[in-house]
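A single protein chain has been omitted from the complex, and every remaining protein chain is retained in its original position.
Chain nomenclature is as follows: A and B, assigned in order of appearance, with residue numbering initiated at 1 for each chain independently.
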Amino acid sequence: MPPVVRLRSAVCLLGRFPALAGVDLDVGEGEVVLVSGGNGAGKTTLLRLLAGLVPLRSGSAWVLGSDLSEDSKTHRRQLSLVGHETGCYDDLTVAENVRFAARAANVADPPEEEVLHQFGLTPLRDVVHGRLSAGQRRRLGFAIAMVRTPKLLLLDEPHAGLDAEGRAALDAMVAGSPAAGRSVVLVSHELERTRPLAAREVVLTAGQAHGALPESSRAVEGPATELREDTTQSGSRT
Amino acid sequence: MNLLREAALVAGKDLRIEVRSRVTVQQILPFGLVVLLLFAFALDPHSGTLSKAAPGVFWITVLFAALLAIGRSFSIEAENGARDGLRLSGLDSAALFLGKAGAVVIELAALEALLAAGVVLLFNVGLGGALPLALATVAATVGVAATGTLYGVLAAGLRVRETLLPVLLLPVVAPVLLGATRAWEAAISGASSDAWPWVALLGIFAVLFTGIGMLAFGPLLEES
Partner (left out) sequence: MTLLNPRISRVLGVAALLSLIALAVFGLFVAPPDAVQSDAQRLMYLHVPSAWIAYLAFGVTALSSALYLWRRTRSPVWDRLAGASAELGVLFTAMTLIMGSLWGRPVWGVWWAWDARLVTTAVLFFLYVGYLALRRVPAPLETRAKRCAIAALVAFVDVPIVHFSVDWWQTLHQQATVFTPTLDAHIHGVMALTLWLGVLAFTLLYVYLLDKRYRLEALEEDLEAKELAKAIEERVQGAGITAPPEHVEVGVGQ
């Protein structure tokens, strides 16, 4: 089964700074991978690279069947990125923003009402985005991500700013992904909460990843080096 | 056709935002009317210069208003990371271009109707020769909106975008100003046949820059 994500020695620049300095990463179908690391380690840039938003400087990157050095646009339709900002319009309501995203993604029969309900937005459906609180905006971000029915979900510190209900909805979304065949790359600092959700953990340090390749793809290349830290729910190491 | 469907979606989004926020009506239109007024102060209504210069005054005012409208078209994408949202949306970039330019055309058309009324009333000018006048106006508006949207995306996201857009756009649309003004003058003075060559020039400009915009919008929207 071809991996949904396959990065080898990926280098990405932010201006002149090498935010990613040679990253290897594999993510399989329906796999939930947790990416942790200190501030400035390159986590957000990694997600943006996977979304095709930043160009690959060197190395190779295959995501959802596309070679990102050739074509960084085609695969975007199949993924959703929930970052620090929602990408919404302040003057449009919650429902209108969701509808725009669904129509833009050309989703056949989009589950608009379901996602609004799933993230507790139904009472807010006619509130304009500009009036929403940070937590409400985050939930709207999830709703839009899910209405696109993505195969790959990219989450950048999604727990920040959410109340208990929001967190529960988020956890349910992530936990339900493997069954739905949806891969998740989750960046987070809240390791206590997110480790149980993930099959594997990858630690990004100074633009490089550790623990990024699962057992099965081991035979690839390079001498094995000492791992930094790596634990998962089952305690098995990769 | 998928392209048109997506363009209509984007234009609809922009226009809905406009209706909600009323920036065109509450800010850009008054700006245009004030500029007309200032021209009256500058050109002395008593000397008859103003009536003769009316087409030119009208079109310069439209150009300035267009700068604001285009700036506004892209400032809504600057909020909340909407630009990234558009890149990720799955929308075709040519459709994005057509949609945004189309919304600007509609906003400018509304502005032009009111500014033209202003010109007629304030400068004592009659607008004859309806057909060439209308066609020239449509073609010129499309040309300005298309070129403006192209430069708008180029400058969007840059810190200097507000000062860069005029410097880039205005020299390029100089022929539009020329053609539109001459067409209006010809139509108003009753020599409609003189207007047609200018209408043709405006039409060619509009088609050409719409095509260029459709091609270039995608690459310019991306970071590299």
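The criterion applied here is as follows: a contact is a pair of C-beta atoms (placed from the backbone, for glycine too) under 8 Å apart; a residue touches a chain by one contact, two chains touch by 3 or more.
Computed from a prediction, not measured in an experiment: that's the story for all the values here.
Within the set B:Leu114, B:Val167 or B:Ala191, the residue that contacts the chain not displayed is B:Val167.
For chain B, the residues in touch with the chain missing from this view are 147, 150-151, 154, 158, 160, 164, 167-168, 170-172, 174-175, 178-179, 182, 197, 201, 204-205, 208-209, 212, 216, 219-220, 223-224. On the side of chain A, touch with the chain left out of the figure occurs at residues 9, 11, 13, 15-18, 21-24, 55, 205-213, 215, 217-218, 220-227, 230, 237-238.
To be clear about the criterion, only the chains that are shown with their structure count from here on.
Chain A and chain B, compared by their mean Cα positions, are separated by 40 Å.
Contact residues on chain B toward chain A in their complex (touch as defined above): 6, 9, 13, 16-17, 20-21, 76, 79-82, 84-91, 222-224. Here chain A touches chain B in the complex through residues 51, 53-55, 72-73, 76-77, 79-81, 83-92, 96, 100-101, 103-106, 128-129, 148, going by the rule given at the top.
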